[in-house]
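Contents: one structure, followed by commentary.
Yeah, one chain of the complex is gone here, protein chain that is, but the others are all in their spots.
Per-chain residue numbering starts at 1, and chain names A, B, C, D, E, F, G, H and I are given in the order in which the chains are listed.
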Amino acid sequence: MHQQQLTETLFTAKKQKGLRFADLETLLGRDEVWIAALFYGQASAAADEAEKLGRALELDADAIGALQEFPLKGLGPMVPTDPLIYRFYEILQVYGMPLKAVIHEKFGDGIMSAIDFSMNVEKETDPKGDRVHISMSGKFLPYKKW
Amino acid sequence: MHQQQLTETLFTAKKQKGLRFADLETLLGRDEVWIAALFYGQASAAADEAEKLGRALELDADAIGALQEFPLKGLGPMVPTDPLIYRFYEILQVYGMPLKAVIHEKFGDGIMSAIDFSMNVEKETDPKGDRVHISMSGKFLPYKKW
Amino acid sequence: MHQQQLTETLFTAKKQKGLRFADLETLLGRDEVWIAALFYGQASAAADEAEKLGRALELDADAIGALQEFPLKGLGPMVPTDPLIYRFYEILQVYGMPLKAVIHEKFGDGIMSAIDFSMNVEKETDPKGDRVHISMSGKFLPYKKW
Amino acid sequence: MHQQQLTETLFTAKKQKGLRFADLETLLGRDEVWIAALFYGQASAAADEAEKLGRALELDADAIGALQEFPLKGLGPMVPTDPLIYRFYEILQVYGMPLKAVIHEKFGDGIMSAIDFSMNVEKETDPKGDRVHISMSGKFLPYKKW
Amino acid sequence: MHQQQLTETLFTAKKQKGLRFADLETLLGRDEVWIAALFYGQASAAADEAEKLGRALELDADAIGALQEFPLKGLGPMVPTDPLIYRFYEILQVYGMPLKAVIHEKFGDGIMSAIDFSMNVEKETDPKGDRVHISMSGKFLPYKKW
Amino acid sequence: MHQQQLTETLFTAKKQKGLRFADLETLLGRDEVWIAALFYGQASAAADEAEKLGRALELDADAIGALQEFPLKGLGPMVPTDPLIYRFYEILQVYGMPLKAVIHEKFGDGIMSAIDFSMNVEKETDPKGDRVHISMSGKFLPYKKW
Amino acid sequence: MHQQQLTETLFTAKKQKGLRFADLETLLGRDEVWIAALFYGQASAAADEAEKLGRALELDADAIGALQEFPLKGLGPMVPTDPLIYRFYEILQVYGMPLKAVIHEKFGDGIMSAIDFSMNVEKETDPKGDRVHISMSGKFLPYKKW
Amino acid sequence: MHQQQLTETLFTAKKQKGLRFADLETLLGRDEVWIAALFYGQASAAADEAEKLGRALELDADAIGALQEFPLKGLGPMVPTDPLIYRFYEILQVYGMPLKAVIHEKFGDGIMSAIDFSMNVEKETDPKGDRVHISMSGKFLPYKKW
Amino acid sequence: MHQQQLTETLFTAKKQKGLRFADLETLLGRDEVWIAALFYGQASAAADEAEKLGRALELDADAIGALQEFPLKGLGPMVPTDPLIYRFYEILQVYGMPLKAVIHEKFGDGIMSAIDFSMNVEKETDPKGDRVHISMSGKFLPYKKW
Partner (left out) sequence: MHQQQLTETLFTAKKQKGLRFADLETLLGRDEVWIAALFYGQASAAADEAEKLGRALELDADAIGALQEFPLKGLGPMVPTDPLIYRFYEILQVYGMPLKAVIHEKFGDGIMSAIDFSMNVEKETDPKGDRVHISMSGKFLPYKKW
């Protein structure tokens, strides 16, 4: 089962069941962003997670197996054009060097891991317009010398 | 005064004064990430902010004037190769579509603004390795229909 | 239903019904440019808008559902080669920096929103050759400082 | 005199004189966007226009001559990363095909000229946030058959 | 009917009828280059032109309708690699700036239209090797000032 | 002497002498487009041609020598953004495949040479707007089989 | 019949017949490299050549016809990644400018034709490791002046 | 001493001495293509070769030292636009896959080395037009299995 | 049988048989990395190797034949976005020039072969986190002079 088919199968099933990612978060005990990453083939499930999700969405064995594969990740080498996704690229364009300066000042030479990493999304209600609040937590990895 | 010269002038002065971005945060009443963005010509200061920074770093009138220009922003149309910056691009590659799915589910059709936007960086001490914590807050802008 | 199929379904139905975008403008109470954006999967309809369009074009339930999805937007990261579309890219190439200078002078540091945004197209009859008149209106978003 | 030098000379002189593009509009009898285009080497002045601007900004003969050259135009073959300019690229990405459909429906096969073309920028004051209003007028050029 | 299918249908029919573009030139009263452009979906026919071509090539109603669509034009944003087409790109690479200099000197600031434009191809017989003669005629469009 | 310097030297001298390419055409017995190509380092002069041009423009020995070098040709691997030059790229985009079809039909498998090639530019006066007339003549080179 | 299908048909038939390009060289009286180019749609056969090859490989009329088409040539605008093909690109990267210098010194301003061109491949047996010997012969085309 | 300066120094000295690459071939006992590669910083000389060339061109110690450095090689990741160099790229585009097929058939899985490699250029006089003859010899490297 | 199909066939069979690459290493007497390369069409098997693998995975004759083809190798001309693969690209970005300096210092001018080359992967167990150990061995190829 190819990744794109799996993605469509998962979104179709979720829609038919009337489930939101927030519902799946409760069900699986995993954050909704991570579950959405699983839907897009950007993460891989353990056997029991795949089973649980399979029961919730009435998936067949093939799909349950495919959820446990180690996928080829990433959107591809491109500047995104979808406006929602582009804004994150723009944040990197505008605030990438400032972030680098601040992180190095606080932590020294190294990076924030994108692997030992988690993020979540909250909705902040605000009369002047709701706000999206995103928090990221990544392990700092200092550059090894040898 | 060209942007790159301004950036060098600012970093040199900050080093000679032995100041950290955190110190400038206290001084200016602005977040250190925003101040670092100012250093890299990704933000523009109001007259009083430029004066205050000018006094702290002993800048000349030219530099104080240049801090108030409206700069051409962005790193340029590229995939970054610096590992620290790349990790943010990778987060976009891997978690961009999942973020889009979750934000649309919570807010409807629209985007998180990168203009009415702020972010900050915290250091979380952890015996298994310190963690970088980044939080972003952007106004949700629903797509206008007309 | 994939976006490209939906686009073809909509254009085929519109042609068979002998409807112009201007007719749909009257029918839906939405501007013809916005409706054309909906046809190309660059906008999403509310349930009642999708129903109304569905009745006008005799669409099935699948298509009516697809009109309400939140699409992946944008033509992709490219320089367009269709001459009509390219001219808008050329306007950006030639008048982009001048526009930036004038907008900053009038409004300060910030951008014109492409989300809280509308545009329309008028035909100006002229004996020396008709003219295309395009007007755009976007909310000015000042850069937030924090 | 190279274009970039001319651009800097013009902006510096304008700043020292305390003039806005709107002031130059009155002075030259040309729209401020066109004058900004002249500043960025995207348009060429007639001899009398160059003289008039030269007197207003106290330019030397070299600069007055350079204003009358036929410049190499365009920002270069790239996706812009400055947020203000990018939004116009995004409008093209999102609304380019819809515009094409509507223009063809109204005018037939052809394009809106980017040469026999003018545009202007107005500020609309609005309590919910000011709006940028841009209007473009380009001659419709029907595709010649032969 | 998709453009590529239409192109194949037209070339197949032309081959089966044993017709050359030169024959179709006589038949339609249009230049062979323009007709070849129609075959590749780079031009659109009027109803009577589509009918005439449809009779000559025994096309069905779908194909006759498709000839009247307003196509998405251009090969795409690329450096061509077919040697015949590349040579025209090379002419642009080598003689583009010289052409710009000569046209500006003769006409002033503006461009040669690629819309109000025609071209044709002649074979010049020559004992030292036949020559391809191409002539182009495009309206000069002076840059509008406003 | 670097090519760009040579180009500037030549254009400055030509301007100071008040000469047009058409004047140089008479003087050198070469077409003005070829001479403009020489100015941009896209062609190389024979010793006597370089001397003749050197006398006309009062060039020094270095420049006269540089005119005889075999330059690195081409604008570089890019989509041009100058509107005048872009229109020729667009002609290639829109009419490249049709040209290929017509040339192959008239001549068989092969190309039009861009080396054994000449082109010229004429101004056609026309009350509805002057026209640029370009004619190209290139040797047909049939593909060798071996 | 599409080019890729033709390529597959030809390679499959050649394998089933147990023929090598060297055998086809004898059969057709053409060099094996040229025949391989025909297999990949980079050359076109005369009617009798197509017939001869058709008999040798038991091709049907469609394939025999397709061999006589004038194909769209080239791999596309890319840096090749197959190691065998890349080495030729690397030779161009490393020895391209030196070749240009030597050819200009020997022949003057012009190029080696890639159309009036032939190449062949020989295997040189060598106890220290066999060697590939490639020889190319292309007509020198001097730049025409006009 | 930077590579580009070294290249200019070498070409200037060679011109002043009135030497051709063929003369340097005799002097150094190395092929003229290899020597041209040395001029462009694509090869490195042994100490005695650098000394010999230094004496012939009256180079200073810096330049003689620079000839022995191990340079960063290659023109950069691009499609060349100089017509002479492009033709070699086109040969790769058109005959790359055929070469691969013929070499694999003759030698098995592997490549022709671009390191254990030599090439030379001969001028073949021909009344119908001189021909460039290039021969390349590279060691065949079979793919190691492990 | 196309390469991608072969890859899928091989991975499906391996999974159904419950075999790991380490098991195939024992079976074939070849390193698991080389075998994985064979799975992805980046290497070609000898007849007996293909037979042995065919028996282990119960492949049909077509697949066994396809394993012996000489494939078109490489992922394509791109910056990889899969995080695991990207890290190797990043190592090249960060340590590529240092590696070049050290290898040249130890070996002189030349390269490490990627053809006469082998690599393997070991798992180092470590209480602070397991480590991936990769060792590569490639023949040094000194640049030939001629």
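The rule we apply is simple: a contact is a pair of C-beta atoms (placed from the backbone, for glycine too) under 8 Å apart; a residue touches a chain by one contact, two chains touch by 3 or more.
Everything quoted here is computed from the prediction, not taken from an experiment.
S.K.: Would you mind listing the shown chains in contact with the chain that isn't displayed?
M.R.: Hidden chain contacts in the full assembly come out as A, B, G, H, I.
S.K.: Of the residues I:Met1, I:Ala46 or I:Met97, which one touches the chain left out of the display?
M.R.: Answer from the full complex: I:Met97 touches the omitted chain.
S.K.: Determine which one of I:Thr12, I:Thr26 or I:Ser137 touches the chain that has been left out.
M.R.: I:Ser137
S.K.: Please give every residue of subunit I in contact with the chain that is not shown.
M.R.: Counting over the whole complex, subunit I touches the hidden chain at residues 20-22, 32-34, 36-37, 39-40, 42, 73-77, 79-80, 82-85, 87-107, 110-114, 116-117, 119, 121, 123-124, 126, 129-141.
S.K.: Considering the whole complex, not just the chains shown, which residues of subunit B touch the missing one?
M.R.: 78-83, 86
S.K.: Can you list, in ascending order, the subunit A residues touching the missing chain?
M.R.: Considering the whole complex, subunit A reaches the absent chain at 30-31, 34, 43-44, 70, 72, 100, 104, 108-111, 113, 115-118, 120, 141-146.
The working rule: only the chains that are shown with their structure count from here on.
S.K.: Same or different: do the copies subunit F and subunit G touch each other through matching residue numbers, with over half of them shared?
M.R.: Shared-number fraction above one half, so same.
S.K.: Of the pairs C-E and D-E, which shows more C-beta pairs in contact?
M.R.: D-E is joined by more C-beta pairs in contact.
S.K.: Could you put a whole-Å number on the gap between the CA centroids of subunit A and subunit D?
M.R.: 42
S.K.: Could you give the separation in Å between the centres of subunit A and subunit H, each centre being the mean of its C-alpha atoms?
M.R.: Each chain reduced to its C-alpha mean, subunit A and subunit H end up 50 Å apart.
S.K.: So, what's the distance in Å between the C-alpha centres of subunit H and subunit G?
M.R.: Averaging C-alpha atoms per chain gives centres 23 Å apart.
S.K.: Two or more other chains in contact with one residue: find those residues in subunit B.
M.R.: Where subunit B meets two or more other chains at a single residue, that happens at 34, 72-77, 79, 83, 90, 93-94, 100, 104, 110-111, 113-117, 141.
S.K.: Looking at the whole structure, which two-chain pairs count as touching?
M.R.: Those chain pairs satisfying the definition are A-B, A-C, A-D, A-I, B-C, B-D, B-I, C-D, C-E, C-F, D-E, D-F, E-F, E-G, E-H, F-G, F-H, G-H, G-I, H-I.
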